[in-house]
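For this view, one protein chain was removed and the others were kept in their places.
So, subunit A:
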Amino acid sequence: MTTQPGLTQRLTSFVHALRANGLRVGPSETVDAAAVAEVLGLAHRERLREGLAAALLRGERQRAVFDATFDLYFPLRVGAFPLREGEPEPGAAPAADAEQLRERLAAALAAGDQARLAQLAGEAVGLLGQYGSTPGSDGYSAAQTLDRLRPEILLARVLAALREGRPAPDFTDRLTADEIRRRIQEFRGMVGTEARRRVAELRGTDRIARRAVAPTIDQIDFLYAGRDQLAELRKAVRPLSRKLATRLAARRRRASHGEIDLRRTLRRSLSTGGVPLRPAYRHRRPQRPELVLLCDVSGSVAGFADFTMLLVQALKSEFSRVRVFGFVNRMAEVTDLVGRDPGSTAERILTTAQVMGYHSNSDYGTALGEFADRHLDAVGPRTSVLVLGDARNNHRDPNLAALRAIALRARRVFWLNPEPPDLWTTGDSAALRYASVVEMHPCRNARQLGTLIERLLPV
């Protein structure tokens, strides 16, 4: 091996940090990564990043975690930024520093110059992000940096600068504001990366890498996902549904691939002089199962319901009939509301369908009872029923009889609960009582949802 001795060490720590952040990286991948590092060398950082990604990653969803960790282990530079000549010393006059930085940042944003932006992010963290003075309690904060720098206020300035000196307004001018907003968002990310790097230098890379890197998208908890993460999750769910559809189709096809149809085979063989060259198979006509969904669409689990309905919408082609019912404490059919525009489904249901009675708290018992009374004809022997919700009943009557009635008519009933099982016994959760009637599965993130739907749904 011609690799530098320090590099092997760094690669292995890097791999360990990736594993600590939930990426499955085996020894063979590590060997590949070492081969990559040897072939590429360290001269080009971005090439090394792409090369290692090719050897270590198995999917695009892991990329964000990979990049953040890579930036820690293969930093752009070490130590503080060299300040330019004639610039004030750090800490001398923060307000003036910030204004001077803003000036240059505005220019870099207008030009969309990535290298300059990264450089400025570094300077900004050095100048504005430092806190504490004693070793051990000092560090660098991205939040503090951004708070003092406030890059958002530059938007108007950048736009004005871009418009200046141009004779006529152009069609793309209307897109510029969004574009600059994106660049500012990117810059915020750079500041975060830089702050992590500086802290890592102070505290040791391994510790920071384990703590500061966010989980991969499909592991984000439905109940606690933020707005940005929700958009990302949506992107993760979309291919998932396609994937499931393909797999269901394949399974069904295999199941139908069966016995030889003797009569047709003989008839075919007539054209080849009685030699059965092309055997004919008897195909069973597949029966398309039906699906009925009962979704809690109250605020507490709305994110969860959104994704599941997105998935169901995509699975529509696989089921002869999908009917979706939403409830908070009253049950209403919302099949027509699910679809077209994903994303705001839960919101639309809350505003247009009769899912709420005189109060806005979840009431599973009443809702299930209403379903059993009015909509039970939606369920037949070929129907799979999925109940989606946290089973938090606000201490009301769980009405197990209604659920039992539904289970009796349906082919199968499953309950997907976005809460972890150890919470099922706490507070107002009626989860365990419902679980005694139908199968209940915890379903907390896109990955679990994918596995569950695939395993549970009939062919």
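Here is the rule we go by: a residue touches a chain if its C-beta (ideal position, glycine included) is under 8 Å from a C-beta of that chain, and two chains touch if they have at least 3 such contacts; residues count from 1.
The criterion applied here is as follows: contacts and distances are computed from a predicted model.
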Hidden chain of the complex, named as in its UniProt record, picked from "Rubredoxin", "Phosphoribosylformylglycinamidine synthase subunit PurS", "Transcriptional regulator" or "MoxR-like ATPase": "MoxR-like ATPase"
Touching residue (missing chain; options A:7, A:20, A:57 or A:452): A:57
Contact footprint on subunit A, counting only the chain that is left out: 24, 26, 28-29, 32, 35-36, 39-40, 44, 46-47, 50-51, 53-55, 57-60, 63, 170-172, 174-175, 178-179, 182, 239, 242-243, 246-247, 249-250, 253-254, 272, 275, 277, 340, 342-343
